[in-house]
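All protein chains but one are shown at their positions in the complex.
Note that the chains are named A, B and C in the order they appear, and that numbering of residues resets to 1 at the start of each chain.
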């Protein structure tokens, strides 16, 4: 695997929602990143429905049908549906397949009857627990690949939210330990992704399916979530920002192994990934309030190709099921963006989205297209190793944060950031040295097995 | 009462979201229509909670608290909370008051502790059923005024969704009878509002409360809802559009009697009202998908001052309670609009919103600012009577629809529209003649009592 | 079918894409006069129909006009509505016309025409959202049932009492508010207590299948247009449980 050494976009100014340098075409002809933004709805089954394959099929049938029907009712021209596997669907790969097959059939019907352009992403659950099993060698690992094989027969796109390095990340995030984030996310997570995605891409190719991409959800979103909003006291916002910058190193690996996008919605690092690779990305923001909060609800649409809601549990609302309601909301968001494209106001519209959240928090600040591009540049300019590029990304984002006087910090956030940057600067330059250091430092972490990462 | 004879705005071009010619200042200093858009969240109690005052107080306490807390968490600078009375709150005016008092207290706390700018609208339920009681003389009528008196002690703003003319409207809407809409909405609804609002404005003044405004929800939204989306077969979209145009005649009456805004969110006729009066308006669009669909989810934000969600039932979602989640969504919508204002891109942003829905349906078409203004102009130019201005509005909107070649119709919609316009043209010019005709024509409608309207 | 505007990025007018080829009503009678009556029904022209029926009553038996013209025409209307050609107001106007026509015939007959059976309809206590019920009333009327219309905001006990008195083949309820739908299980309970196992069709935006099938007698009605077929089943002797199995789940 060759580490990226150049930027797909010459500058952030060229980046805009709806268009990616390398668009992706799905089975029913829908093009992602091909000039307009497409909503991606993610319904989630209700508790209890996972008990039998029959009830789970019925649950997804309803949730997906409601979404498709709502498209026709309000005139949404195109939609992508994502079904994230619940544990049972990957643990019984046959289940995942039956649901994928049913969904593909539903899409076909709407495509035939109404001309609704639609595609389907199936996201396999990473059921490997780094601290409990050998990541490359366990029954659960086998099941994951089986699930990929089965689901890719029917899905347009396959994805995963992989868990490599999670044991070290979890240990570090609650200890203010940015070294541990580098090690867990970039070194371990990146290695796990390389191994995983080499295999996934093969499977996808064999089944004429699109290898979508991965996310550092397990790490950077945990950090974002814990940093929370303006009354949380879990971790400082600045640490979440650094975790996000670092995550580029591992998430990028999926594309370096042959994934072509669209990137997973929950990968808030996707603007940086798009700047480097030119692949189409799915992002989520304000409508994902249904699942978790972030402080960049508008900003995240600035360079999206698909616009998503993270995951909405199926339930009844006055206006129809939650799946229908959120499809409608996403559909209108996309319509406004596409309207801007059609009118030639996309740059002005983008500016409004960015300006809404640029200084709302350190985490949102680094995801603005200009900063995202700059961080991407640091990544490709320091491509000696997964480690070196992650460290460069973190340092760059620190620099950016400190240099913009409009970005405000609480005293604690600022203090912490100063400490993180000092710590990062003091780290060894070579990945090998860094790994040696970390293997020692984290040897006592419960369940950490270097062999899981071939170390 | 003098019928409006001039436009507050010289042209539609001057109309923009966030700013109204006649801003309104609420108790804690929050200014509505004073330069930026404010989210208005409307939580609705869960079934069962209405059983006792204790459980209802607790329900609203939670829903309101979640909304306020979410503002602080994600940094929303200002919010208006609306509580629409459920039947029990108006039927027992004391209940409505206790909830208003509790809410005012909650707002005070957040204002003191965090500086969150906030206000409270209490909307009394119109519990008069035109076909079953005398609108001006019944126990229920008394209770409504009592509820206004009690709630206005604590609320910043009071509103109602009045039901005058509903019996004739309901009869007519399912019979494709545009004459009945004119009679029910403009003649009867307008007369009811005049009587109602003369009293409400007095009560508000006595309690240092703002008389907000009314809506033709009972008529035009029922029509909009029945016209539905692209697979409904209840009534033609063109009839919903005419019902909307007509509704201006009655909704306007509240302001002619002294209401000063903000107009009620569910009044989709508000852009026209704003063009005529210059008052600040609340509107709803995409986020009100949680309550009902419309085909103008983006468009409705084009000239809004408050941006609302209609009503969201309290429930748990992954990301928090539905009240918190929708506050966050509305908050981001408002942030993008305010960002456009700050950047000076408000006209471009507005164009994107309008372009998204302009040709989505006949109903959305007539609510675009240019058309809204033109309809408003027809209203003030034909102000001999409630009837004449409603008829002029309907004819004008028909003309607009027919004259724009980009607006598409189904064959049935077009046929129907042709028929409605012919029917409207053939009607008498004088209101008295029209009333005579209608009193005869609708005498057999079950429960219709002309005395309810002093006819 | 293939998409009409492959390039439309903002919205798609699916209604225009799929607009049903506009079928017209079929001929229902060889008899010129009866066909004219049916035509009036199909076009929903009440005034014209009344004049027509008055004049034909001189030359035809009332029951012949009812069966061969009025009801035959209404059947065509129902067919067009089910095909998606007709919209609701067209059905209502036709139904109004038919009722007016039948009234004239009944005057001539000197007795009311026999209805298929009685049905009771209502909108839940505390709820004034009755448009759904109004539609149901019109459709059941048009299908030949005697509709005992209790109106909106009807107390639980009044519904039970009406059922006790009228012994309808079905009772319907409409609720659009989650705070009012709770009346339905109470009504069902009350009916069972006096041994009236009447199928209780519940509809309206607030209720869903899960809720309505959570109490005995309840059958969920999704669309008002299902009301006549539901009544038909009850008329044919299906129990509430059989009806639920057929329509729900």
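Operating definition for what follows: a residue touches a chain if its C-beta (ideal position, glycine included) is under 8 Å from a C-beta of that chain, and two chains touch if they have at least 3 such contacts.
Source: prediction; values computed, not measured.
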Next on the checklist: Using the touch definition given at the top, which of the shown chains does the missing chain touch?
Outcome noted: A, B
Item to check | Selected residue (touches chain absent from view) among B:3, B:41, B:63 or B:76 | outcome: B:76
Checklist entry - Which one touches the absent chain: B:108, B:142 or B:316? => result B:316
Checklist entry - Of A:132, A:198 or A:451, which residue touches the hidden chain? => result A:132
Checklist entry - Which residue, B:80, B:339 or B:382, contacts the hidden chain when the whole complex is considered? => result B:339
Next on the checklist: One chain is left out of this view; which of A:321, A:356 or A:388 touches it in the full complex?
Outcome noted: A:356
Checklist entry - For chain A, which residues lie in contact with the unshown chain of the complex? => result 45-50, 86-88, 127, 129, 131-132, 163, 170, 173-177, 222, 226, 230-231, 233-236, 239, 313, 355-357, 359-360, 408-412
Item to check | Contact footprint on chain B, counting only the chain that is left out | outcome: 35-36, 72, 74-77, 112-117, 316, 318, 335, 338-339, 341-342
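Please note the rule applied: only the chains that are shown with their structure count from here on.
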Checklist outcome for this item: In contact with chain B as well as chain C, sorted by label, we have A
Item to check | Length of the line joining the C-alpha centres of chain B and chain C, rounded to whole Å | outcome: 32
Item to check | Chain centre separation (chain A, chain C; CA means) in Å | outcome: 51
Item to check | Euclidean distance of C-alpha centroids - chain A vs chain B, Å | outcome: 40
Item to check | Residues within chain B bordering two or more other chains | outcome: 230-231, 313, 355-357, 360
Checklist outcome for this item: Shared-interface residues of chain C (touching two or more other chains) are 10-11, 13-14
